[in-house]
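Attaching a single structure in structure tokens format; questions to follow.
In this view, the complex is presented without one of its protein chains, the others remaining in place.
Moving on to chain A:
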């Protein structure tokens, strides 16, 4: 896989900042992804993380017109809950922002920037009725609420069987005689404006740790000392080889930089038993998506957005006015780019 287009063409008068980052995907599911990002620095990694959190566009309900609401929750409450329901947003990249859309006047009747949902539920039984995301109806099936779409897929696979205990994200509960009728418009947006548009549930990275065990010193420890030293780490980083009675690094990435093992080593009078560094050019990303877009798509979109942003900066130096506006900043970027 190709890395992000950071850096630019390099060469020129200044030092080259050009790098060739590598990405290795460790694990990839629809809503979860773990990958390594190597040969770049924190600024790149962080930029990617920030963009994933706040600038990858998704679709979320933004405008709610309530016709009837005799439920226990008030209108704003329900509107807020509706907004936070993740909707399938694979098409979000192609869609227009409502503010940029010139095909409509923002009333939601526009195929380019908005999707209309209907919700019409009334409870007529004595049992409490849960109004869930499954009750949100939309003519376009590409924009279903995430959990509904997933279950539809699962049901297809299982042969039309729908687990009754999973009835979607609860919006409100109705009792006899209560009714909720509304029209909701979903729009494209980014997490910066409101967290409901953020596709990432968890987007985080860590520096890859480099663990060097001083084998010589380690051998001076007794079996019990080794065990207690291993135990001192809150996470399972080290293990004891049962055959050779040697301490081995079981899972370096479990290390949380807590330095407990180093403190422990000092406590038993063996400083330097282990040396742990953070590799400053290597990051392990964990990305979890809300389901709005698959984790993989989220990363790709983030790279795309990041590229666009960089392009915007690069393009801006064509216009002379920007020189006065950005001054040093533009010149620095130019210096690096040229």
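Assume contacts are C-beta pairs under 8 Å (C-beta built on N, C-alpha and C of every residue); 3 or more make two chains touch, one makes a residue touch a chain; residues count from 1.
Just so we're on the same page, contacts and distances are computed from a predicted model.
A.B. asks: When one chain of this assembly is omitted, its UniProt record names it as which of these: "WD40-repeat-containing domain protein", "TFIID subunit TAF5 NTD2 domain-containing protein", "Vacuolar protein-sorting-associated protein 25" or "DNA-directed RNA polymerase subunit beta"?
C.D. replies: "DNA-directed RNA polymerase subunit beta"
A.B. asks: Of A:18, A:128 or A:202, which one is in contact with the hidden chain?
C.D. replies: A:202
A.B. asks: Which candidate, A:43, A:125, A:222 or A:244, sits in contact with the chain we can't see?
C.D. replies: Only one listed residue reaches the unshown chain, and that is A:43.
A.B. asks: Could you tell which one of A:33, A:53, A:101 or A:293 touches the chain left off the display?
C.D. replies: Here the residue in touch with the unshown chain is A:53.
A.B. asks: In the complete complex, which positions of chain A touch the hidden chain?
C.D. replies: With respect to the unshown chain, the touching residues of chain A are 42-43, 45-47, 49-50, 53-54, 66, 69, 72, 74-77, 80, 84, 191-192, 194-196, 198, 202-207, 234-235, 254, 256-258, 260, 278, 286, 288.
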